[in-house]
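I am attaching a structure below and will ask some questions about it afterwards.
Note that this complex is displayed minus one protein chain, with the remaining chains in position.
Showing chain A:
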Amino acid sequence: MREERSDMSEDEDGGGGVEQKERWGPSHGGGCCGSAKSRGGVWTDPPPPFSDQVLENVLENVLQFLACRRDRNAASLVCRSWYRAEAQTRGELFIGNCYAVSPRRAADRFRRVRSVVLKGKPRFADFGLVPLGWGAHFSPWASAMAAAYPWLERICLKRMSIADDDLSLLAFSFPFFKDLTLICCDGFGTPGLAVIAEKCRHLRVLDLIEASLEEEEEDEVVDWISKFPQTTTNLETLGFDCVVSTVNFEALEALVALSPALRQLRVNHHVTVDQLFRLMVRAPQLTHLGTGSFGPPAALVLQGDVMEDEADLVSAFAASKSIVSLSGFRDVASQYLPAIYPVCANLTTLNFSYTEITADELKPVIHHCHNLRKFWVLDTVRDEGLQAVAAACKDLRELRVFPLNATEDSEGFVSDVGLAAVSQGCRRLRSILYFCQQMTNKAVITMSKNCQELVVFRLCIMGRHLPDHHTKEPMDEGFGAIVMNCKKLTRLAVSGLLTDKAFGYIGKYGKLIRTLSVAFAGDSDVGLRYVLEGCPKLQKLEIRDSPFGDPALLSGIHQYYNMRFLWMNSCKLSIRGCRDVAQRLPRLVVEVIRDRPEADDETVEKLYMYRSLAGPRNDAPPFVKIL
């Protein structure tokens, strides 16, 4: 079974290289493939002589086995023959930036694609920094694929704007369509889901992760769950925990009953604990369960399995011997929480990040979870709760601690104490996201020494420019230790009071860093320069509210073709500097995004620039200026 990352994050994608399909730099490639340099257009050579044809056929058969896209990119550069063979055999098309290449061009090169992964808006769009209507429309891709890939089976979209009509087009154009995964997408609603449910007879996966469905009035909401076929389905994954409207429970129950292959089910918060019980009884084979509200029953259930009390719920969990992942618990009533004890020992993933529980409520649960690898939680569990996690979850690989009150001056519930405790107990930690209000360099340094396997380190000290809580010094040394000691680090997010020194450390030691997020940090252009000159593997750089200006921007000219994108907002850039970059790098699309119409022309509020074979896009809204 193919290893899949459900959030489409590339953080743990293993080594090397860029995921480009055409080479960018002036001096790459050699030999017969020097001309594989991006010159636009498709290979339209006359057919090769007989022996070359045989070679290509052999190659195609061999290349079938090459799955990793980076390996495929490398193979495609060997020579024209390999290029063609690889293009004919690539089954999964990964496009990290939907504007980096035109749909037409991608479809022309890769003829036999079965699976498409497409990413749209820059990540800072999640935090409201990209104005509505900016772009990343799925429509042109939907049309191109509908024409080119009748055998398409799988689509994964992240941060794209999708219309109901696009979903309709998918449903009608791809008779073998199996998997639809939408992460942080918007623009569609229940009508779109209804068409998918109704028309995609081979549907195996329908997974909506943090999608923002269009707001619909009561009478506009379509009963999409009822549209699934009334016969046995192939459904393996159904995730709709982010859907705000209620779903028809009877239809859902019937669907679950008709889906013997169902392994992953994530329901939304309208599903109460007694309803969940009924679903679990129908699907004891589940491996991943999103529990909805896990709160008190709303109405009386009249027939069939009725949950009389908590004991029934416990037995339902006891019967679900395959569960390895739990999430949901949106309105958890604490008397129901112990019901999950029977499955705790088998859990590898537990998501309590929508659950306001205290340390005392967490402890008895986490105590059983000694196989836990991934744990997401709210800071309401406090340092004490994290200490319990450190004591129990020795195999933890990923920890995310989210704030209940996501405001700058909120009371922090976790601190350096929790972080240090986790680093003591969870030595195999690979990925951490930690929101707090106070932190010390000491704790961060401790983590850098204890958790040598760290690949992702994201620390968000919520108060802007906050120094070390004890020493009042900048957080430079802490982050410096992370880049110095964690030799596998590929993703870093920094916060707190930081001077250029921190960036000096990053530039000097962060040789594997691919993604860097910076906010309210640094003193001068030197900071950004350190990073652009020191981090050869940098792919994605997102910066906000930091004092970096045109000279810093220009110092990265050598790097931008190697990167997927650079985002900078509320820094010290001017139009002149950005235009300078645009002129020097013709294959870079330089977008200046303006929030307020009255802002003057010289200042650049938001800059988003990315390499592209497609040139300036033709769907840019009025507030975007492409230089």
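Throughout what follows, a residue touches a chain if its C-beta (ideal position, glycine included) is under 8 Å from a C-beta of that chain, and two chains touch if they have at least 3 such contacts; residues count from 1.
Criterion: contacts and distances are computed from a predicted model.
As stated in its UniProt record, the chain not included in the shown complex is "Auxin-responsive protein", which appears among "Auxin-responsive protein", "Coiled-coil and C2 domain containing 2A", "DNA-directed RNA polymerase III subunit RPC3" or "TBC1 domain family member 19". Among A:S9, A:N346 or A:N405, only A:N405 touches the chain left out of the display. Touch with the chain omitted from the figure is made, among A:I162, A:V195 or A:L497, by A:L497. Shown as candidates are A:D126, A:E220, A:E250 or A:D619; the residue that touches the absent chain is A:D126.
The omitted chain makes contact with chain A at the following residues, 124, 126-129, 184, 210, 212, 242, 330, 353-354, 356, 402-410, 435, 460, 462-465, 497, 499-500, 517, 519-520, 523-526, 544-545, 547, 549-552, 570-574, 577, 598-599, 602-605.
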